[in-house]
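A single protein chain has been omitted; all remaining protein chains appear in their positions.
Order of writing sets the labels: A, B and C. Residues in every chain begin at 1.
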């Protein structure tokens, strides 16, 4: 098993797919010789050349628009939107065009495209470069939504996203890019729509995504010291949503928490909490409690940002308070 | 009390505010001599002239951008975005700029602007002209979100939105524009952040918004014939959210349903259901059940659209099934 | 702004093609007449947007397209979709929300598409398809074909950001697109001149993308054909996009519900006199074509339209299980795994 950083795993996942399928192409700002501003595309330009790895102008609508047109006509474009926040500048392309075209055309075309974007906070980039926007995508019918928490998943889920015949929003997490861990050797593809139990525990379930997964795991260790045995579910994809794994875990423990980096209102946990309530009500000993950022734009200063995003301490405190 | 249509009420609400405050201006596509493509601005151009009622190019980013700049420097712009779906074309201006600027600047500027938009389905306009997008706005910290269900509220809540010192997204509902009802005489301003109980009932609570309010009320009448006495809450504004009224109603009946026109995932009811679960768990006899459109883009054909959007029949069937 | 006299090189269509362009214009005119009637009968819900008076653009460009080439247009798309050979019956059926519609009733009037004919969609968000067209062209370029993309949009679309981004990208990447601005002088109800910084919303901006301005009479099918021929051969040769501004006028309002009272009567009259079909018919006759050929076309167009409309009207509405179909490529609509 190779050790790769999360950013290297992104490049490796794309390289694997570009290597096996000549219809896979990558486009975006500074993705060529510069290998992406987060260096998530290292080596691709050199290996696959400028016709497959294309630098674009600062034109997010054109980036996603071009990906849509190319996907309709036989290519499998991977479009980089540098920071997830910039999805707002091309949201029509994402939410109105990519997501709806196949349905509106009743299946006349398919859109195998992936948008890869740098999501999330923790790097003091301020309110317009730090948002966790998986919920924006989850709210739009016609988009698949992926947000890996480990290098192995970054690799395998990105490969799966590229092979998937539908539009996928792939949220890389900026605060995880430097994390290093082992990645399976050889061809590696994970399935979309499968949550993973990262830790088994009998008392409470923590449902987490992306950068909140390692925090939930760290919290689980602290909680163990307090005699609380936590299951940690890494959701991995929000659409399709693996409700079976979620419901099973929650039903086993009877108590569940979401750990969400997004601001409170309509974070992804709202949907999951409402699903759990509707479909596992009898199994619940207590309501699902959501641990989220406050419903404010994310502040830049370290001390403020750190206390906005759910921390290990806040996760533990919330669980302990509710289980007291 | 005058009888006004919902579209006339929108014009009247703006006229009232333009009449009392010269800093109120209106801009958008075809809002001038044409009075808006839905005739929601009838008379304004004539009464207030072309410097206060300005036609714009088809440039949604410029429309909202101009409103932001004007709001920062003393005006109270009302920006028309013709169909709510088009918010996607200026989502950066809405979600990244208007919503966050005051916070990022720690209060150095205020942004008293209103975006008025034609929301919702039922008119066979298809997937890109029929969306109910209150949830997009609710998910963004820094936006207030208003969606009236009656002509009186269209008038009074729009007046309140214009007076409010913060960015407000005002969702007019296209399927309600022709609805006529009485509107109070004289100056009329409602408060933002206050839900209204439209019908008192002791058995179940239906939480509804905009065009779903009349449907919930109609369903309540049918349910009464089946011996179920329903409370109907018209939420009116999603931000600020009147949790007190919601919790009180739900606690009284112990059973609650949301009636949402949006697709299922992360519709506004998800947040409200998760809040009710977290904060009224003990008072609940059953989980909050969400009645929504399926999680698909809205189809155009009448028979398809009608069965996608919650109908009186579906509301009743769902309530009856759950209360059986 | 001076227009570049594209078509100083011989590029006029041959006679068979010219008769075919006439035939197509007549079909489109007749089709839309029937659409308007259906609308007034309350059978076309929502609305629809007619190209009546603008047909020469659609047919003049389409006559230069080959199988494999793509067309992207707007909600005002009947003409363009028909010009690629799409079924009138399926189009009627879509407009009136029947199961046999081009899109099974899911898309409605603003999204007509027939991918098998290269009609890759009608786009209802102004300007959105301009970058998408660039992407289709990028695919053609990448796959090393000589396919061409025709992308139609209105004068109003030139003021939206997507126009700018799409044009720049297409120009920088030398993509095989023929961008055609159908300048009919109005957005919905507002004259384009009142909200645009230049007189010719597309042509006066061509140089901002390193392109030559091309301003043509959009009501003359021969002129359109010639301009499109040159643009298509540039595109096929790898010389990149062309931006054509075709001046035209719609006979009716923006959509079927618009009486179009905002237009000066004299202007309307002037343009009604410049009807592209009348002009073309007279020209063909003046050149010696036998009138019976044209009359035959006129009559059979009406017949074909009538047949198509009747068949569509006889078709069933979709079944409600369609709602959750075709969100995803596997045909399903499920968001859970």
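Brief remarks follow.
The criterion applied here is as follows: contacts are C-beta pairs under 8 Å (C-beta built on N, C-alpha and C of every residue); 3 or more make two chains touch, one makes a residue touch a chain.
Quick caveat, the model's predicted, so the values are computed rather than measured.
Interface note: of B:12, B:53, B:67 or B:146, the residue touching the hidden chain in the full complex is B:67. Screening C:16, C:197, C:266 or C:286 against the full complex identifies C:197 as the residue touching the chain left out.
Although one chain is not drawn, the whole complex shows that of C:29, C:98 or C:164 it is C:164 that touches it.
Interface note: of A:144, A:264 or A:290, the residue touching the hidden chain in the full complex is A:264. Listed residues B:193, B:267, B:297 or B:310: the one in touch with the omitted chain is B:193. Across the interface with the omitted chain, chain C contributes residues 159-165, 167-168, 171-172, 194-198, 204-205, 207-211. What chain A contributes to its contact with the hidden chain is residues 29-30, 32-34, 37, 55-61, 85-86, 88-89, 123-129, 264-265, 294-297, 299-304, 307-308.
If you put the missing chain back, the residues of chain B touching it would be 25, 51, 54, 56-57, 59-62, 64-75, 77, 92-93, 96-97, 101-110, 112, 141-142, 165-166, 192-194, 237, 239-244.
The rule is simple: only the chains that are shown with their structure count from here on.
Chain A and chain C have Cα centroids lying 40 Å from one another. One finds 30 Å separating the Cα centroids of chain A and chain B. Shown for chain B are the residues in touch with two or more other chains, namely 85-86, 88-89, 126-128, 265, 295-297, 299.
For chain C, the set of residues that touch two or more other chains comprises 103, 106-107, 111, 125, 128, 161-162, 327, 333, 335.
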